[in-house]
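First the structure, which I've put down as structure tokens, then a few questions once you've had a look.
Just one protein chain is left out here, and the rest sit where they should.
On to subunit A.
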Amino acid sequence: MTRLDTLSHLDWLEADAIHILREVVGQCANPALLFSGGKDSVCLLRLAEKAFRPGALPFPLLHIDTGHNYPEVIAFRDRRAVELDARLIVRSVEDSMARGSVVLRHPHESRNRHQSVTLLEAIAEFGFDACIGGARRDEEKARAKERIMSFRDAFGQWDPKHQRPELWNLYNARVHPGENIRAFPISDWTELDVWHYIQREGLELPSIYFAHRRPVVRANGLLRPVTPLTPARPGETVEDVRVRFRTVGDITCTAPVESEADTLDAILAETALTTLSERGATRLDDHASESSMEDRKKAGYF
């Protein structure tokens, strides 16, 4: 038989992610896919379709809503779930606050960190033994160390010093009741791979990923969007700037970048040429200390 060519790198990444998704479903009794409407989880959802179609997705979608999300993103999330005929579970940080399991130090504190509590509550409520997430190792240095099937104990804790060795593509997703696996099928993808994949597959994204005009203030080298939740502070100058989001999350901790890129081609060109990392350019919470992501992950963050 004639030998075929090697898979292109994007095809390889896709095949690998599908393999991982199928391992989760093959090994775990009750997984969920974390879907926020952001670009990484849009890719994940597409990969899940490729992995399991025809027929329904073999897991529900789970979104932990901080209550501080852009309305465009929430509308997109809901619409995609309906289009895919997927079961969407939404659990909100505000409910955790009402229950008293999340206590803010001050009312304007970012709720991003507190998603961990709500996530763990949702895991317990539905008895999920695995949560599939769109985290990538190129995002952040603590993530670079994380396994594809990442074990979390009954408190949701990640212990970087005692991770299960991961050899070949023999993944071990076994857990005892109450424990959990966080599975990351796109671990080996980079930001640029994600954009290439979105373009190749013709995937739809929330509109705020594309360049648009928005009121912002400049603070600490970042652009902070001016919204009812994040009004300009005294002395700050509000500017109307053409921006796009590289990463979409909680309004209080996600910053857009100045950009004219209003098409996927333009975004790809910009991503290829940028001199700032995704999180460095956009996240207001990763700067708190050199290990903020690591600390949050140890506490159960996905």
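Here, a contact is a pair of C-beta atoms (placed from the backbone, for glycine too) under 8 Å apart; a residue touches a chain by one contact, two chains touch by 3 or more; residues count from 1.
The rule is short, and it goes like this: contacts and distances are computed from a predicted model.
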| item | value |
| --- | --- |
| Choices "Monooxygenase", "sulfate adenylyltransferase", "ABC transporter permease" or "Type 1 periplasmic binding fold superfamily protein" - which one is the UniProt name of the chain not shown | "sulfate adenylyltransferase" |
| Among A:9, A:79 or A:99, the residue in touch with the chain that has been omitted | A:9 |
| Identified contact with the non-displayed chain, of A:80, A:137, A:182 or A:244 | A:137 |
| Residues of subunit A (touch criterion as defined above) contacting the omitted chain | 1, 3-16, 18-19, 22-23, 25-26, 49-56, 137-138, 141-142, 144-145, 160-161, 163-170, 172, 174-176, 187-188, 190, 192-193, 268, 272-277, 280-281, 290-291, 294 |
